[in-house]
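All protein chains of the complex are present and in place, except for one that has been dropped.
Let's turn to subunit A:
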């Protein structure tokens, strides 16, 4: 009986769990404990969590339960998601829990301040289960570049969970958490969502404050929700979004109507919605199974009343190149602060004089992993005198061209659609010696970051028994359109299958099997 109810609680969506908490059918402490038990059960295999925050999570849960039990105005004023546990990508700083960015550079570092999204989560009283794994400083598409071990895909533990937010996606896919926060610089929320059969949203640039998200590439980074349903992501984005005076690039007004749009979309009616198929984001380079699932989704959308049009974004072919100039350029500057002088890792030179330059150099040599160093070197080069115009300057021009492509496409369509990632999850280690192959994973997600527009991934079925993601993109500030279209596709697919995709995920294989990979 207890076991059954625990299983029930972790398999609920955040919205369903919230309803049970409100109605008194379950307590938040039970919900948090159920998830902590699940983490204890499977995370030895998955390694989705870098830190488990059991004590504080249970304390927050108990506080919510006490408020509910007391009733009255305070109980009425509770946020709809109060008491629903959440996992936090370890790129977002939290008081009271370590923040590492999955780097040796920040091993043991405790932030003295909370990110703005964390302040909002605390205010709404969502118990934080812990911090999730990622590629070091969010640089990667597989979570293999973590200084604290790889995270495994719950669908197949020999496969990658995507990246950089593989920890958040795997945690949500494996029922270790109903909700998680991610960050998306070139696809780090959406591509892990695609390969783990979960939902992930990169909001419009500025819709969610970046204050407290350790910067990778400031002009591209965006915090967003990770969940198993479209409605849950909408609930979470409404909670974390809005203007923040601490982030100059945050939008002046909160985006509204996201939850309402998800509820509207869940009716499955898409009459009048123009869906633009991006010619350049399909075909060559996209696996057959991925293309097949994508085509099936298009048929379903059409049957639900959507008008399918083909749009062309000719400059998208330059997106990856521009991204790999702009992103590392900003990385090279953003990561300069990690020098061992003020906080974090400090390494003294093995021999010779202990000068400040040599301590900085030794610290950075020892503290950063290869992928981080690769991008710092690339970016330093791209910004160098004599190369700036050819590299960074040209890349910014491409960025403008991509924005124009989007503008033109959104003249013809309300939302755009593409596969989220060109392939299903690849095997751990498959791209170890080929960073360029790794970079290609983000070919469909990167244009949205370059243009600042929002994107969502929703599960689109399986290929080779692994999840395929379908991506919608909308114009800036029109995140609501994503939730409407995403929820509609989710409803239509689940109606066709007779169940949600994630409910079909296999039991997690034992750690010993996975360990030898």
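Assume a residue touches a chain if its C-beta (ideal position, glycine included) is under 8 Å from a C-beta of that chain, and two chains touch if they have at least 3 such contacts; residues count from 1.
Here, contacts and distances are computed from a predicted model.
Undergrad: Look at the options "ATP synthase subunit a", "Branched-chain amino acid ABC transporter permease", "NADH-quinone oxidoreductase subunit NuoE" or "Aspartyl/glutamyl-tRNA(Asn/Gln) amidotransferase subunit B" and return the one that UniProt uses as the protein name of the missing chain.
TA: In UniProt, the chain that is not shown appears as "Aspartyl/glutamyl-tRNA(Asn/Gln) amidotransferase subunit B".
Undergrad: Among A:329, A:445, A:471 or A:491, choose the residue that contacts the chain missing from this document, as touch is defined above.
TA: A:329
Undergrad: Could you tell which one of A:99, A:233 or A:471 touches the chain left off the display?
TA: A:99
Undergrad: Which residue from A:115, A:208, A:239 or A:378 sits in contact with the chain not drawn here?
TA: A:115
Undergrad: With the full complex in mind, choose from A:8, A:63, A:247 or A:269 the residue touching the hidden chain.
TA: Considering the complete complex, A:247 is the one touching the chain left out.
Undergrad: Of the residues listed, A:40, A:69, A:123 or A:356, which one is in contact with the missing chain?
TA: A:356
Undergrad: Considering the whole complex, not just the chains shown, which residues of subunit A touch the missing one?
TA: Counting over the whole complex, subunit A touches the hidden chain at residues 92-93, 99, 101, 106, 109, 111-113, 115, 210-215, 217-219, 245-249, 329-330, 332-333, 336-339, 341-343, 356-357, 360, 380, 383-385, 388, 392.
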